[in-house]
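Omission of a single protein chain aside, the complex is shown with its protein chains in their original locations.
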Amino acid sequence: MIAHTEYLTMNTKKRYEILDITDEVERVCAKSGLRDGFILVSAMHITASVFVNDHESGLYRDIMTWLEKLAPQDPGYEHHRTGEDNADAHLKRMLLGHQVIVPVTNGKLDFGPWERVHYGEFDGRRPKRILLKALGI
Amino acid sequence: MIAHTEYLTMNTKKRYEILDITDEVERVCAKSGLRDGFILVSAMHITASVFVNDHESGLYRDIMTWLEKLAPQDPGYEHHRTGEDNADAHLKRMLLGHQVIVPVTNGKLDFGPWERVHYGEFDGRRPKRILLKALGI
Partner (left out) sequence: MIAHTEYLTMNTKKRYEILDITDEVERVCAKSGLRDGFILVSAMHITASVFVNDHESGLYRDIMTWLEKLAPQDPGYEHHRTGEDNADAHLKRMLLGHQVIVPVTNGKLDFGPWERVHYGEFDGRRPKRILLKALGI
């Protein structure tokens, strides 16, 4: 049985950004030696997401526009009384989710044709970590 | 240790549809021989969801009405410049999520009284796959 853990540090240039991290998941898969099982990919900060969707720059912009509509930046959040200004990021991260399980079969990510793992950053410009943990055979 | 994988092909008659797939998860559970562990149920296409909720047709309609309100069909999405017309499906699938972990205890799905696994299709009328992977003892 295999249990293998790695941490990836993200440091986006922009406050809001979507990045494809599938190559990193493939790298961890290969390094772990996992043949059959799961790789958990999980944002370790509560203002970021990990999600699976299409790698398409138009869709990335659609997602950001949509998140801003459903969970807008606004000075009026109660969370901001603590001195923070990122309540929208806490909500946006809930809409996309903060973790995914990537299935591995025969040593490869067992994905459909368009599935790609993405990191969604909503309060960036500083180092933030993602955990990747392989579990299986 | 058990690792057992199956693929389910969906082909809905309608573009938008919710289907209860719990019986299929139970079938895979029995076939895998899993006594204790997890079954990952994950949509392999990025315009479909897998989620757990009540099996109730009125609620299915409420969910679809609600998704259309929060992530409407609209020709103006940037994703549509690629020739696609399904950006709303990419967003709707994020709201419900694309995968669940079904716990298995004593060889049975370890569910509360109303938990049922559903497939949410937002761009159907063609074959699309779901991965089911059992992992455990």
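Residue numbering begins at 1 within each chain, and the chains themselves are lettered A and B in the order written.
Just so we're on the same page, a contact is a pair of C-beta atoms (placed from the backbone, for glycine too) under 8 Å apart; a residue touches a chain by one contact, two chains touch by 3 or more.
Since the structure is predicted, the reported quantities are computational estimates derived from the model, not experimental observations.
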| item | value |
| --- | --- |
| Among B:23, B:36 or B:74, residue touching the chain not depicted | B:36 |
| Of B:25, B:43, B:96 or B:130, the residue in touch with the unshown chain | B:96 |
| Residues in subunit A touching the chain absent from view | 1, 3, 5, 38, 40, 42-46, 70-71, 77-82, 87, 90-91, 93-95, 97-99, 101, 129, 131, 133, 135 |
| Where the unshown chain meets subunit B, residue by residue | 1, 36-38, 51-54, 56, 58-59, 61-63, 66, 70, 95-97, 100-101, 103, 105, 110-115, 135-137 |
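In this section, only the chains that are shown with their structure count from here on.
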| item | value |
| --- | --- |
| Distance between chain centroids, defined by C-alpha means - subunit A, subunit B (Å) | 20 |
